[in-house]
Structure formats: structure tokens, C-alpha cells
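Missing here is one protein chain; the remaining ones are kept as they sit in the complex.
Per-chain residue numbering starts at 1, and chain names A and B are given in the order in which the chains are listed.
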Amino acid sequence: MRKLLSSIIGLTLLISGCSSSNQIGKSRLDIIKQRNQLICGVSGKIPGFSFLNTNGKYSGLDVDICKAISAAFLESPNNIQLRPLTAAERFTSLRTGEIDLLSRNTTFNLSRDSQKGNGLSFAPVVFHDGQGLMVKINSGVKDLKDLSNKSICVGSGTTTEQNINDAFEEKSLKYTPIKYQDLNQVIAGYLQGRCAAMTSDRSQLAAARSSFKNPGNHVILDNILSKEPLAPATVGNDERLADAVRWVIYALIEAEEKGITQSNINQKLDLAKDNKGMKPLRRFLGIEGDLGEKLGLANDFVVKIIKTTGNYGEIYNRNLGPNSQVYIPRGLNQISKQGGILISPPFN
Amino acid sequence: MRFTKSYIIQYLFLLIIILFLILIINNVHFNLIRTGLGFDFAWLFRPASFSLAEHILPYSPSNSFAWALLVGWTNSLRVIFVALIFSTIIGISAGILGKSHNYILKFISRLYILIIRQTPLLLQLLFWYFVGFLSIRNPVNIIVPIINISNQGINIFGYILTPEFSSLIIGLSVFTGAYIAEIVRGGLNSVPKGQWEAYKSLGISDSIGLKDIIIPQALPAILPGLTSQYLNLAKNSTLAIAVGYADIYAVSDTVINQTGKSIEGFILLLIGFLFINLIISNIMEFFNRNILKNKA
Partner (left out) sequence: MKIITKDIKFLLFKARKIGINNKTDLFITFILLVGVFATLTNFLNWIFFHANWEVVSRNLNLYIIGTYPKALSWRPFLWISIIILLSFTTLLKKLNYIKKRFIYICWLLIIPLGIYLLAGGINIIPISTNFWGGLSLTLILTFISIIIALPIGILLALGRQSNLLIIKKITSLYIDCMRSVPLIAILFFGQLLTPLLLPVGMEINRVIRAIFSFSIFVSAYISEDIRGGLQSVPQNQIEAAKVLGLNKYQINKFIVLPQALIIAIPALTNQAIGLLQNTSLMAILGLVELLGISRSILANPQFIGSHLEVYVWLALIYWLVCTIIALLAKKIERHFSKSLNFQGDL
């Protein structure tokens, strides 16, 4: 009996070992191309970043980043599957391979990036944010210490939860966290007067405020509790995929620096084709050299991206610009020439 | 021949189950190595560094994860026991009203059961919380200095119940009450009609007749159903996460999220629940035995 049992155990080990060995060592990039579809994890519940339109489509900055990446990886930008994920399940989904890419306004920090932490690999920051607090103007709250012993509405499963705790603990103040599952519950709790303040990334606070009936009655405090660089992430031990994603984001920034937009991309392309001397532009657009191939992408991946989503500035303006439903001034998220901190390394 | 055949079937069944378990454990083991998640409980004693809005036990963010889980567990127990009492009161009243000869009362009781049982509890909880409590603009004083209800919660004698706790209690009690009412009605129906007529013909009032004659006879039929409703209530209390109350599930969720230890966290959650179930079923068993003893 024991012999039988042990041989069966051995057999199962062997079978599962075999089935797994051929998958290992293969980059996720190949799997994405093979199935001709990019599976992208988004929130689906954050105005301006990813939310459900009345026509049943997700839109927002995070969604456009997914589209840009899918345009670069695959033949068509529409071969994209968006999965709404809760904050709690996002890392597990990425690590177990359920999604290829996480574009769910996720804060880039050490413990998430490191192999012994959450084991992710972060792409360049697509939105520089900072955590803030919003209060009602007539509450008279001016500073963190005015909020001592009051309740504060927080989204659970986020870095927000930890930051607010750190900020209060540092000043030895006490507060009561009221934790909700998603941002619109946090907003509802705050608006209905459950909490004296709500805390979230400042961009989200601004977005929320702009949708209020009387935005003037609310004020975002000057205290910035933390840096919140939001970036897309891929699974940690896949350098090829991480590189490809990284350079797609840089391409978006580089295109804005070079003034290449969705509307003038064809002109720029013709211009580059006609002028052999415009080396950097020719390399960037894939007419010359093999930059795309080095990443395992098509040489003209930048052209595909810009034709689909436009450059970073266009994506920003579409979702968060003055004419969008949620206006957030660009601030730090300008390219470096315009006084922001976005900059792309050279495409050489 | 038959004897051996049944033995073969049984051992085959056992073997298949064991094989299945081995396969799964093997997969888990392999996946844990592949994803670098690992399996250990050392993180339990690291500081939790998140705060909790409500706690009966003393708690601060510098306490360990283990302590945070225990605090969540006691929070769950608190909700379960308060809701258990209220749901029993609501259920028994609605059940008896349903047997009343007053058509209006009967109608109201039926309407209550009809509405509550056919809508999801989660929706009801969200409703009680966001609509029932948070939308109160002006505080309501029921008995002026004693009970005060506002969107900051219920204030009884200066003791404040948060809106999260209160709406959870109301939601769970009202929901479970509707199920208990059906059980009570069934129990009352199980008492022979002659018993009702007997106490009436003796000139005993309804309240005394119910209390001393009908309910004691209905109890054996009611208690088993009641126990399973109480267990359901305990299980349903995990929906607390939807209204922002820090119960065992909500705390486990946060802990798993912060540590990434999903399997370990899940195992602890199950163990926590096992104890809650044991507590409830033991108490009910105690009641059951006492009532049977009284009857004998």
C-alpha cells in the first residue's frame, strides 16, 4: 500500500513538473502576442482614470495607457481585455498570471517593486500624485492637528490607509479611520457627513470635488501626506515584458517632447522619410535602425501608439484636461521643458 | 462478495480524494515557490501599522497583526450577539403578528417578510448605511435626553454606537428577523388547533395563552430552525466590509493586502470562524437541553 501511494505521489509530481517546465522561461510578451490579446487590470471605479461610460466602455488615463501598450504589442489596439479589479486582488492577479499588466493607479514604492516584497516590476510613472485631505470649508479645519480625534474616510487596501496612519502617528495625534471599499463610497461617506475629512490622492480629491454640486464648499488642505507616483506594473521576473512596457510609456513622453501628435503623425512620418538627415526622428519612428526589434516589438511601434492614443499630453488632456469631466491641472505631470518632471531617456 | 465490493468502492473513493489533495498541495507548493509568496506565520508578530475605527480590546497601530486579527474577531462577536438578540425580538414579534386575527397586522407582517426575503442582504446593508444613517441631516431625538440618532451614529446615554455598527445591526436583525418570523409561524402552526381553542374557551387572555401554553409547545419545532438562522446571521455578518465595519473578514482582508500572505490569512479567517460557530452552537445546545429538561 505504501509503495503504491508513494509511486502515485511521484507520478503526480512528475506530471505537474512536466506541465510547468515548458511555460517557464517564456516571456509573457510572447504569450500576449500568441493569444493576440492584452489583459489589463484596471480599477473601473475611479473618475478620470478608469470608469464605466454610459455606453458600456471603460475610459480614462489608465485605460488609454493600456490601449497604447496594446497598440505597440499587437496588430490592433482593440485586442484588449480590461478587467476591473479590487485594490485587494490586484497584486495576486498579476502574480498568478491572470492579467498581463496592471494599470490601476498603483503607487510605485520599494516594497511593491522588490522581489522579496510584492515582486512587481514598475514601468515609468504616468501620473505624479500626492496624498491629500479634503475638508468642508465651514468646518474651519486648516491643518492636520485640527483633525485630531475626528473621523476620516479612507479607501481600504491602499497605500492611502498606511500614509494617513503614518502622518498622524508622527505627530502623535489620534483619529478614527472609516474604511470603505472603493472611492465612490469614500466620497459618499464624506459628502453625507460621516467624516470630517476624506483622504486620497490629490488628483482624485480634485476629480471628486469637481463633480460635487457645490465644489466651492470644499477645500483640499495644503498638507501633502506622501508622494504618490502612480505607474503601471508587470510581474517581477519578466525583464522583456517590463522593458517593452517601459519604453512604450517613454515613447508617449518622447512624442510630446518632439511635438508628434495623433493629427500630425502622418506628416511627421513623410517628413522623416524624405529627409535622411533627421536621424533621431527616423530612429524614433522606426524608419531607420532596429529599436523596436530590440524590444521584441515592431520597428514602427511608436507610430502605432501615436495613431491610436496620441502622445502623453493628448492622453492627459482627453481624460483630465480642462475640457474633460474631471479637470486636474497638469502640475508636475508636464514634460520637463514645460516645467514638469516628465522626461524620457533618449531613443538610441 | 458484497462486503468486499463495498470496501473496494470506499477505498477507491478515499484514494481518489487523497490523490486530488496531493495534486493540489503539490500545485500550491510549486506555485508558492514560483511566485515567491512563501508560507510562514512569522509576519503575525510584526506591527500592523493600520488603525481600526472600532475596538473593544485596546488597540493601536503598533500592535501586531495577530492582535489586529483578534480585535477584528471580537468585533465580529459583538455584532453577532447584539444582532442575534434584536433579530430574535423582531422575528418572534413578526411571527406572532403573522398569526394574529387582525388582518392589518397580518398584512404588515407578511409585507415585511415579502420585501425583506426577496432582496439581497448586501443591498439592504448598503441601503441602511448610506440612506438610512448617513443621509440624516438633522439629528433625531427619540426620547429627548436618552436616544439621539444622527449621521454620527446612535447616542444612548452618552454611549455612542457608530453608524457602521448600527446599520449592520439593523440590517442583519431586520433580514434575519424575517427568516425567524417564518420559522416562528411554522412552529406556531405545528401546535394543534385544539390547544388554541382550549385556552380561549378557558377565558385566558391571548398574551398569557401564547406565553404559557402555545409557545412552550412550539419551541421544540422552532429551536433547530432558530439555531441555523443564528449560524447564518454569524456568516452574514462578514458583509460588514461593505459598510466599513472592521469585522474579522474586513481585518483579514486588510492584513492579506498589506502582507500578501493570502493563504495564511485565509486559514486564520477559517479558524476564527470555526470558533464563532462553536460558540453559537454550544450556546444553542445548552438552551435546547435546558428547555427539554424543563419540559420533562
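Remarks
Methods note: a residue touches a chain if its C-beta (ideal position, glycine included) is under 8 Å from a C-beta of that chain, and two chains touch if they have at least 3 such contacts.
Quick caveat, the model's predicted, so the values are computed rather than measured.
The hidden chain makes contact, of the residues B:Leu19, B:Ala66, B:Leu231 or B:Ile291, with B:Leu231.
Annotation: of B:Ser49, B:Ser262 or B:Asn288, B:Ser262 touches the absent chain (contact as defined above).
Hidden from this view is one chain, which touches chain B at 6, 9-11, 13-14, 17, 24, 27-28, 30-32, 34-35, 37, 100-106, 108, 115, 117-124, 126-127, 130-131, 135, 231, 234-239, 241-242, 249, 262-263, 266, 269-270, 273-274, 277.
For chain A, the residues touching the absent chain in the complete assembly are 16, 19-20, 22-24, 44-48, 51-58, 81-86, 88-89, 92-93, 96-98, 181-184, 187-188, 191, 207-208, 210-213, 325-326.
Simple rule for what comes next: only the chains that are shown with their structure count from here on.
The touching residues of chain B, when paired with chain A in their complex, are 18-19, 22-23, 26-27, 30-31, 34-37, 49-53, 61, 130, 134-135, 151-152, 163-164, 241-242, 244, 246, 250, 253-254, 256-258, 260, 262. Taken together, the chain A residues at the contact with chain B in this complex read 5, 8-9, 12-13, 16-17, 20, 24, 87-88, 91-92, 95-96, 115-119, 151, 156-157, 161-162, 165-166, 169, 175-181, 185, 188-189, 192-194, 236.
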